[in-house]
Each structure stands twice: as structure tokens, then as C-alpha cells.
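Notes follow once the structure below has been shown.
With one protein chain withheld, the remaining protein chains of the complex are depicted in position.
Up next is subunit A:
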Amino acid sequence: MLFKTRNFDDAPVVLEAKGLTVSLPDTKGDPKVLKSINVTIRASETVCLVGESGSGKSVTSLAIMGLLPEALKVSSGTIHLQGSDLLPLTQAQMRELRAARVAMIFQEPMTALNPVLRVGDQIMEVMELHTSLPAAERRKRALAIMEQVHLPDVPRIFASYPHQLSGGQRQRIMIAMALVLEPVLLIADEPTTALDVTTQKQILALIDELQQDHGTAVLFITHDMGVVAEIADTVYVMKQGEIVESGAVETLLRHPQADYTRALLAAVPSLSPRAARAGADDAVLRVEKLNKVYGGGGILKKLPTAHAAKDVTFTLSRGQTLGIVGESGSGKSTVARCIMRLIDPTSGRILLDDTDIATLTRGGLRPHRQKLQVVFQDPMRSLNPRWTIADSLIEGPLNYGTSRKDALAEAARLMQVVGLPTDALARYPHQFSGGQRQRIAIARAVMMRPDVLVADEAVSALDVSVQAQVLDLLDQLQRDLGIAIVFITHDLRVAAQICDEVLVMQRGAVVEHGPAAQVLAAPAHAYTRALIDAAPGRSWDFHNFQEMRDPSHAEPA
């Protein structure tokens, strides 16, 4: 692993926050959201703020930008930008400063761009607000910065609307807007989290390159340790509004001091695939030549068709986990939804215990539903907010004739299995954290005693420590109950951690399929190689604070 080892002791300080404390003055007890944090960023330096959700990383960036929500107030401390204090500045003065000297890019480039303006005009608008350049000059500079962020066919994109661009292109536009006035500090708040890994790699390289060219200081906020390993010079680890540890990236990853940092690093799933388990022979799920074609129009009009799944074939045995990996739009969720029969496959067979469920009617499907359960990505929306946990858990068993009393007893037992108190049953979903809700969703699926569990990005919305717990829970349930799992994910680390077999999809087609150890350690297809290559921090073993020894061999856990 090649870490950045540049020395910034002589570089001028761009931003210095000292004793920065942010509190919620209107809430009882005046709780502190940031507790006296110190951050220093020098010219050309990339400082990463890492932490889990709620740790205060975004609040830090908003405080620097002067964009704190009304409920939050800086109660003490200073923020100096190139020596001048930012906190006494008025709204108007801060507005002058933003974009001109401090710029920010956000996680979701679709919502951060105005959907009804051409992107070129949006870049030019930044200059119009902050400079007195003539229109022709503004246009020239906008085209120049778009060249610099390596957008293809610049004149066409200049005249495009945001929805006509891909996610990566939109993020490049955001970066162009942020850098067009050559700010001294760029704040990037999870700028690659919503992007596919291959796109993420390009965006990270772009930020790095522009930083070299312009000498911009970068404050990079992320939850992804892999990204940190790739791009950071200096790392600050945050937890509950405090900085628990900071230091040069290599020192921090090699010799973490704080317990929290160690725990955070240990929770990062290793990219080295798990050793394949002895495969049972009894196949519970066989998918044969599954196809799904969207569109085509109706009787009145013809629409272009999209082949979202092409001849997908696989077999899943009892107690095994099959990972379906791919980037957005690869068709992995389509396959999951076809198997669940939430959508109807266009052709092919789905054999569940030798019954073809692909063509069954709604009524005919019903007896088979309980063998096939699903856990969704978004823990906020997968439970009915109006129902108690108990109501959600017993819904399925009641449908199949279990008595209410038995179902409630089983629900209480499962609550303990998934590590929640039994009194959780009487509560409502909003009273639980994302990780707890995901456990409840898993418990709801397990209530049905399914043979196959489809987990559609089931841990993607969770923090890495919570993610590790949920993966452990799935592993435990699989060992105890022999459930077969179809695990849909875009995250190769997660796939490596829990899958026996991996199926790689690209644009609806399966490009590679085999044991996890083989696919991830010695990929045969170029696309699989590109995916693995793009995984940030892939040659660092976060768990053991050292380089990966030999990625081709599975390490004992």
C-alpha cells in the first residue's frame, strides 16, 4: 500500500479550527454536537474526517462554511481561514467567501445541481455572482474548467441538463463549479458515496490531480476507510462530536492508538475472500435462464426495451451464500425481485424445491412464499411506521394459520436471537436505530422459517461497525437454521466476507460466476478485475493494521 507521506510542516495553514464547540441551545440541557475540536488544514493537504453517522463530521464542515442549521450554534472556539476569523463575519460576508475561497461538494450530485438549468450556465452563474468577468470570459473559463475535470465532449455537456448526465459526470460538474474560482479550501462531504466503485476511483483521482495543480487544501469527509487509505495525508477520527485520534494516514492505520479507531478499523470487512464452506448437495433454489425485459410499450405505442437480466442461471444449496455483485444498473436487484416474484420474469425458470415458481399465479404462489423471504436495503422504510414491531413480526405467521399466541411467543424468542430486548415488541419502528431496524427486518423474515433469504443491499445503508454486527447475525442464523442466502451487494468487501459463491453482473448479463475465493482472488473477466481494482484501499488489511499479505489466499478469521 502506497500511502501519501508528504510533509506539510512548512506549508501555510489554510484553515484552523480551535476549540470549536457547537451546541443545540434550544434543546433541554444544551447538548453539545461538537465538543471543542481542533482541526488544521494546510495548503495542498488532504485531511480526512472519518466517523460513523452522528459523529459530527458534517456539522464540522457546515460550521466552517457558515451553513449550520438554525437550531445549531457555535458556542465557543474559533475558525481561522488564512489567518482571518470566520465566526464574526456576517451572512453577506460569508456568502462572498463561499465559492470564492471555500467551496463545497456534496454526496448527491443530482440534488445539488439545479435540474432546470443547463450545467454550463450553472458553472457560469458561480462566476457571475462572485466576479465581474464579462460573459465571454466566463464562458471561456467554464469550458476550461470542464476540460480540467475531464468531461468528454465539453461543448455538448456544457449545454446539457443534469438529468442527461451520468452520476459521475454530474459529480465532475459539481467539482468544476467548486473549483472554477480557485478556492483555497475544498470541502468534500462524502462526494463518492453515491457513486459506483469504478466511478469513485476516477473522481478520487480527479480530486487528487486538481489538488496537485491548484494547491487546494481539501477537507474530505467520509465513512469509508478504504477511501481514507487512498487519498488522505492526515486523518481525524471523530466519535460523538469529539476527535478521538488524529495523525498521518500511515501512522494511524498502522498503529491506531484509540480503542475506537481500532474498533472502527477492525470492522472494515477484509477483501480477502472467506474460505469456501463444504457445499451441501441439496439445491434449494435453482434459477435457469432467467430473463427480464422492461419496456416495449403497449398496444398503442412502441417503447425501447431494456434487457435488465439476460439468461441468469445459478444454483443455491442449503446453508450456502451466493453473492450477486455489480454496479448500479447491472441488473442484480432485478434478479432479486424476480426470484421474490415481486416482478414477473419475462422467461426462464425459478425452481424452489423443484417447483417452478416463475409462472405461478398469485394464488398458486402463496404456499411457496414462506420459503422465500427478503430483507431490503432501507431500514427506515422496510417496516410499516404505523405498526408495532410485534404486529410486523407476526404478520407473516398469521397469514399461514399460526395462532396469535404462538406467533407472539416466537417473536419474543427471535427478538433475543437478534439481540434486542423483548419489550421492543411493543414499540414502533421510529424508536430504533437503522441497525436495530435491520435486525427486526431480519427477524421478520426468519419468523417464516424460510429456506432462502434474499438480502438486497441489506447492509449498505449501515455504518461499518453496525454492518459487521448484522453480517455476524446473518452468519449465525445461517449456521443455526441452514438458510440459504442470496446476497445482493455492490460492496466487494462485504461479498468477500460472507459469500461462498459470487456471481458478477454487468449490464444484465452474468460475466463471471464461481467460488468467492476464485472470483475475487483470481478474477477471469476484465470487468471483475476492474471492480476489484477500483475497490479503495484494497491492498491494506485494515483488520490487522498491515499490508494484505497475499490476496490470493483466504486468511483465517
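Assorted remarks:
The definition used in the following text is that a residue touches a chain if its C-beta (ideal position, glycine included) is under 8 Å from a C-beta of that chain, and two chains touch if they have at least 3 such contacts; residues count from 1.
Keep this in mind: contacts and distances are computed from a predicted model.
One chain of this complex is left out of the view, and of "Multisubunit sodium/proton antiporter, MrpB subunit", "ABC transporter permease", "Cytochrome c oxidase subunit 2" or "hydrogenase (acceptor)", the protein name its UniProt record gives is "ABC transporter permease".
Remark: the omitted chain is touched by one listed residue; of A:Arg6, A:Lys289 or A:Arg381 this is A:Arg381. Touching the missing chain, out of A:Arg444, A:His490, A:His513 or A:Arg538, is residue A:Arg444.
Although one chain is not displayed, its contacts with subunit A can still be listed: residues 340, 342, 362, 366, 369-370, 372-374, 376-378, 381-386, 388, 392, 395-396, 399-400, 426-428, 430-432, 441, 444-445, 448.
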